[in-house]
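Every protein chain of the complex appears in place save one, which is left out.
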Amino acid sequence: MDLNELKELIALMDDAALSEIELEEDGRRVCLKRASAAPVVSAPLVARPTEVPEPTAAPVSPREEAKSAHRHKVTSPIVGTFYTAPSPNTSPYISLGDLVKKGQVLCIVEAMKLMNEIESDVDGRIVKICVEDGAAVEYGETLFLIEPA
Amino acid sequence: MDLNELKELIALMDDAALSEIELEEDGRRVCLKRASAAPVVSAPLVARPTEVPEPTAAPVSPREEAKSAHRHKVTSPIVGTFYTAPSPNTSPYISLGDLVKKGQVLCIVEAMKLMNEIESDVDGRIVKICVEDGAAVEYGETLFLIEPA
Amino acid sequence: MFRKILIANRGEIAFRIIRACRELGVQTVAIHSEADADSLHVRFADESVCIGPADPAQSYRNIPNILSAAEITGAEAVHPGYGFLAENAHFADVCESAGIKFIGPLPECISAMGDKAKARDLMAKNGVPIIPGSEGIITEENEGIEVARKIGYPVIIKAVAGGGGRGMRVVHHETDFASAFHAAQSEAGAAFGNDGVYLEKFFIEPRHIEIQILADDKGKMIYFPERDCSIQRRHQKLVEESPSPVVDDRLRRELGKAANAAVTASRYVNAGTVEFLLDRDHNFYFIEMNTRIQVEHPISECVTGIDLVKEQIKIAAGKPLSIKQSQVKLHGHSFECRINAESPETFRPCPGAITAFHVPGGPGIRVDSASYMGSVITPYYDSLVAKLIVHDQTRAEAIAKMNGALSEFVIEGIETTLPLHKKIFEDPGFIKGRFSTTFLDHFLADFKS
Partner (left out) sequence: MFRKILIANRGEIAFRIIRACRELGVQTVAIHSEADADSLHVRFADESVCIGPADPAQSYRNIPNILSAAEITGAEAVHPGYGFLAENAHFADVCESAGIKFIGPLPECISAMGDKAKARDLMAKNGVPIIPGSEGIITEENEGIEVARKIGYPVIIKAVAGGGGRGMRVVHHETDFASAFHAAQSEAGAAFGNDGVYLEKFFIEPRHIEIQILADDKGKMIYFPERDCSIQRRHQKLVEESPSPVVDDRLRRELGKAANAAVTASRYVNAGTVEFLLDRDHNFYFIEMNTRIQVEHPISECVTGIDLVKEQIKIAAGKPLSIKQSQVKLHGHSFECRINAESPETFRPCPGAITAFHVPGGPGIRVDSASYMGSVITPYYDSLVAKLIVHDQTRAEAIAKMNGALSEFVIEGIETTLPLHKKIFEDPGFIKGRFSTTFLDHFLADFKS
């Protein structure tokens, strides 16, 4: 049985909405299975507002979209308050468009009166600052998008 | 086995609302499965014993099966007790294989001490007596199968 | 105790009765129409019998088939639930003739209470307050004025053949009586071909208060703390609570005394409810007596800890009431919401399949329902999907609990009254306990806009 034959069988499965095909002939055996396409039950309990991807300023072209997939996310390793600068009177660690080095401090997240410096884990350019100065951040929340150099 | 044969099998599955077909013949074997089309939830709330079609005396050949679809069902219009004869000492109204006429009394269903005669609503031959003498019958329960003349 | 009971009903109340039987060790027979073959009451009964097609006249009201079902299954008693045959004296009668115990009062009692005019007369004779009014038709203006003076304004003039508000006039002052009287007469004559009118006292913003009673066949009886069922739309109750926010202990005892008088007068046996109208001055008047278990019975169970359905069965089995009046104690506060498969705005029934069903839980939450994910609300029967009942120490806590429970309740695939119930439990007037039977009319006008 060659690939084309298999492809035909798969097409048949799709068309006929089959979950399994098994064939045995002349000592050959083929078995195709597909897990239940969509378990109804995985739907959330209550209709939550659909999580729309965060709107960007302008509609994104497919090309840009593709690029954004390659952007590196810097996420918060702790829960706390996000600050762009070491203190209210100093200038921010970085600005949009800045080139940063791996290990460079990007911001601080204050937790329990402790200032935790968050460093970049890649070299690249800051293409987005995702959180406003002084805002609360969760564990795993994206702080910056960096386009790796 | 070529694709057309498979397609025919799938058509058969659809027509008969089957979820699985397995064939083995001359060293060839084919098995087609379809995940329950219906959403999981339409299944009864609790696992009930699967309702197997009532077993008939002998395995039915596809041909006979096809015929049985054309058989006429005489159902009980009331709830009560099924009797084949007008009284314990008399002979039954009809026997298996009898030819009956429309309007002919086939049995009685006793309800609240009243004997209700159940008549045939077609001409034909009695091919099955579905209820035992003295048994309780529900509304809509099949009492006889008649092969229309 | 009975060995086996047939439940001549469907839906949540049939399931409720099955649960009670199960706990009493009594076997159950469910009956069902062809449309209800997959219902929970069928699934959880010990036996089931199909008794007809979907049309209730041919199934759940089909007396011969139901009695046959009892006979072929050997059921010793029939529980009628509410609706269908529950207040059908003929059904109760043929049950008894067939040697099957009808779980409810005697047929004579059902008949007597079913005739509203007779019931009213019986109550008046036995010292139960009734709505003041004329004795029969009034033909003369002056006669009417005299009656109106006696019962006090405002009064309502009603057509004896009436309905739909025609031939009906509310009169607030004697100066307006004559013109209203003649207008009502001619309107009634034009509308019904019968210009007979009668007079009744008219109540502004009354409350619907009812007293649940239990009476055994030994003459013993108890009454329960009142239920306030004023939140209704066209006599369909939507929210019930016990106790009423406006009834105090003294009034509660008076209501109980009147209910007991009604029970004695009608020689009532089993569970029943005496309905009263309560005016703004807290005078109460007999409306009617319901000779069956009621949809809203759970709130009385919650505030007293007494299982009314089990008691119904025990009474029917000839057991003496084991609860004394002094043991009927009011604990906390309870609400019931009737969640119907209806548009919350138009109240149009919305039958269909339930595609998601998740009930609230936790302390003080009770859900009586025969619905489940995948079950279908058919167009043949009532649109009740679930009764949501809460119980807490105080009215304020019970309201907070109901708010939370309503927000947890998920029913998808059909429209339900859940959004309306949520709004009611957020309404400041409702929260303060300030409402009457006119509440929902005003409320709905706001809700829709």
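By letter and in written order, the chains are A, B and C; residue numbering begins at 1 in each of them.
Just so it is clear, a contact is a pair of C-beta atoms (placed from the backbone, for glycine too) under 8 Å apart; a residue touches a chain by one contact, two chains touch by 3 or more.
These figures come from a predicted structure and were not determined experimentally.
Q: Just one of C:Leu67, C:Ile365, C:Val385 or C:Ile414 touches the chain that is missing; which is it?
A: C:Ile365
Q: Hey, which of C:Ala77, C:Ala184 or C:Met373 is the one touching the hidden chain?
A: The single option touching the absent chain is C:Met373.
Q: Hey, which subunit C residues sit against the chain that's not shown?
A: 15-16, 19, 22-25, 44, 298, 301, 305, 307, 331-332, 356-359, 361-369, 372-373, 392-393, 397, 400-401, 403-404, 407-408
Q: For the chain that got dropped from the picture, name the residues of subunit A it touches.
A: Against the left-out chain, subunit A lists 39, 41-46, 48, 78-81, 111-112, 136-141.
Simple rule for what comes next: only the chains that are shown with their structure count from here on.
Q: Using the average of all C-alpha atoms in each chain as its centre, how far is it in Å between subunit B and subunit C?
A: Distance between chain centres, rounded to whole Å: 44 Å.
Q: What is the distance, in whole Å, between the centres of subunit A and subunit C, each centre taken as the mean of its C-alpha atoms?
A: 56
Q: Residues touching two or more other chains, restricted to subunit A: which are they?
A: There are none in subunit A.
Q: Two or more other chains in contact with one residue: find those residues in subunit C.
A: Residue numbers touching two or more other chains: none in subunit C.
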